[in-house]
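Note that one protein chain is taken out, while the other chains of the complex remain in position.
Naming follows writing order (A and B), and every chain is counted from residue 1.
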Amino acid sequence: MAEYVLNTWYPIAWSRDIANELTKRRIIEKDLVLYRSSTGKVVAHLDICPHRMAPLSIGRLKDDAIECGYHGMTFDCSGKCIRIPGQRIVGSPAVDTFPTHENMGLVWIWMGDPEKADTSLVYDLPQYHDKENWSSVEGDALEIGCFYLNLADNLCDPAHVSFVHLSTLGNAASEDVPVQFAPTENGQVTWRWIIDAPAIPLFQKFGNFKGNVDRWHYYHYTAPSIAVIDFGSAATGTGAPEGNRDDCIQIYACHFMTPVDADTTIDHWLHVKNFHADAETNSRLSEQFRIAFSEDKLILEAIHHNEKHGVNTRPYRLAIDASPVRMRKLVQTRIEAEKAGQAEPVVA
Amino acid sequence: MAEYVLNTWYPIAWSRDIANELTKRRIIEKDLVLYRSSTGKVVAHLDICPHRMAPLSIGRLKDDAIECGYHGMTFDCSGKCIRIPGQRIVGSPAVDTFPTHENMGLVWIWMGDPEKADTSLVYDLPQYHDKENWSSVEGDALEIGCFYLNLADNLCDPAHVSFVHLSTLGNAASEDVPVQFAPTENGQVTWRWIIDAPAIPLFQKFGNFKGNVDRWHYYHYTAPSIAVIDFGSAATGTGAPEGNRDDCIQIYACHFMTPVDADTTIDHWLHVKNFHADAETNSRLSEQFRIAFSEDKLILEAIHHNEKHGVNTRPYRLAIDASPVRMRKLVQTRIEAEKAGQAEPVVA
Partner (left out) sequence: MAEYVLNTWYPIAWSRDIANELTKRRIIEKDLVLYRSSTGKVVAHLDICPHRMAPLSIGRLKDDAIECGYHGMTFDCSGKCIRIPGQRIVGSPAVDTFPTHENMGLVWIWMGDPEKADTSLVYDLPQYHDKENWSSVEGDALEIGCFYLNLADNLCDPAHVSFVHLSTLGNAASEDVPVQFAPTENGQVTWRWIIDAPAIPLFQKFGNFKGNVDRWHYYHYTAPSIAVIDFGSAATGTGAPEGNRDDCIQIYACHFMTPVDADTTIDHWLHVKNFHADAETNSRLSEQFRIAFSEDKLILEAIHHNEKHGVNTRPYRLAIDASPVRMRKLVQTRIEAEKAGQAEPVVA
């Protein structure tokens, strides 16, 4: 059993996948049943009937309430038991329920103290909503067989693209460029610039660059499970590093991680770019990300296996590890503060 | 490792499946090898050669004895070693053997003190043998991924049919009808009557009812692993509840459970009905039971998973749980009594 931050909004599912039917999801080692009520609101209950522990998800949805498939105990949207067939209701039986909110095409869930579930704290990327200048494409719910903080390590680490993603997001030009990082309100940003170098394969495919480019990667991490990667390129000499990005390609690759359990993470990914494209181009672009993230998955699952079974418990630290190491400390600090009853929810 | 009643006759296999060849079975966490000797008697030994622990079931049957497939140690029907190739027999090596008896198409086994293995204690349903008025059809050996007492819960629980078996054995008419139960010599019976209601789907298919019926379900449980469900219907107003069942459909659905281990049960099921039918009708009837029992399996396996991994350890108890709760206590009492050396075998 791993430890998790509780008072935060976690992504739990794509909004597109939650309809007026019972759907299973799992997060921080709890099984949940989700459905969209007739009012459009997403309901999320613990997926265990308090009677005999049957999963409510194999019951029936009746008038926005769940009837357990074993003996018909029925729970409304608030989790309250409203019927026990064959007898009156004794006490106040209920199933645990959790606040939800939708934004950016995702259902977000609050697993902590419901009193603190302020929806203004749900993560938001303003460009996602600026349909005039930006366009967004939803990706997948990629299951990765590792703890979510190992994926978070990867997402505080621009250096790996030079070696892992040579066919898509990286190239050799960046191999020896050091990374920098700085704290943000509830996380940190890790970045580097690669100046006057060939465009990466993705931008060779989707950009119109004739010569070398100046390329940036800003990895914005928000504790505990959000990472948004701002990366782009502009023709060298047009002043992009100084702030002039009038003629550039820029993409926010968003990773909204669901910490399922100590061995599993779901990476809900999407991309928001500063140009519009037809469906086929968008689809080809998603395919490039799909290739890249499957490369991360391969490595992260192999590392997870080695961490569980391996011998090397004192790793050799590199300069590029400073940002992931700080990220880990930040998350652990929040967990400890919550346990001590001192934590305040933070704007994500 | 779970605890089990030892001094009882458990069903271990269909008689039809045990021939003059070595066959593996598993019960109360022990692997057994079974075969039918040339005299027709079923032999059941522990499936482990005492020499190097090779399974005897991958050996050879020679003149009613098993020759181990690794080095040829040979054990007769009584378990006694009668040959060690290349040397004389030192001491009295033997493999553990267990008494068996056949009844109702099944092989029954006694895992406890062999001195107490009285075959008159083997379970029997008299109607099974009355070929004139009753006919019986053997079902399957259904493997369910749960502890056998969870299946026994289900078989002391008429209420679940209203929610689990809507296409076969139950309908909404019974939803709010309370259940009753009473102790029997070595178990208990749990029942309810549904008066003046539509026939259940099974009897819609196989009966000739024009109007409403009076329906009964009597769940006869015999500790620790036998459940026989007497259910039937008669036209409303013909006096069935008062005992007049001259013109009714009645079926005994028998469940003879093999407790394999903490995670596995084999349900040997068959049905005995008060009418005769052709093979095709019998087969269609069995198919209806097969559908119903697969619905139980789905729920029981989900509950088993939740019990092993779930969080809710103090269940909310309903009135309908009184019978299963008593059943659990009865079994535990017998286990404790056996451990204390005080238990007497009971007629099943």
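Convention: a contact is a pair of C-beta atoms (placed from the backbone, for glycine too) under 8 Å apart; a residue touches a chain by one contact, two chains touch by 3 or more.
These figures come from a predicted structure and were not determined experimentally.
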Item to check | Contacting the left-out chain in the complete assembly, out of A:E3, A:D113, A:E143 or A:E175 | outcome: A:E175
Checklist entry - Who touches the missing chain here, B:C68, B:V272 or B:M327? => result B:C68
Checklist entry - Which residue among B:V5, B:I48, B:A152 or B:A234 touches the omitted chain? => result B:I48
Checklist entry - For chain B, which residues touch the unseen chain? => result 30-31, 46, 48, 50-55, 58, 67-73, 84-87, 91, 93
Item to check | For chain A, the residues touching the chain missing from this view | outcome: 153, 157, 159-160, 162-164, 175-179, 298-299, 302-303, 306-307, 310-312, 315-321
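As a working rule, only the chains that are shown with their structure count from here on.
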Checklist entry - Can you give the whole-Å distance between the Cα centres of chain A and chain B? => result 49
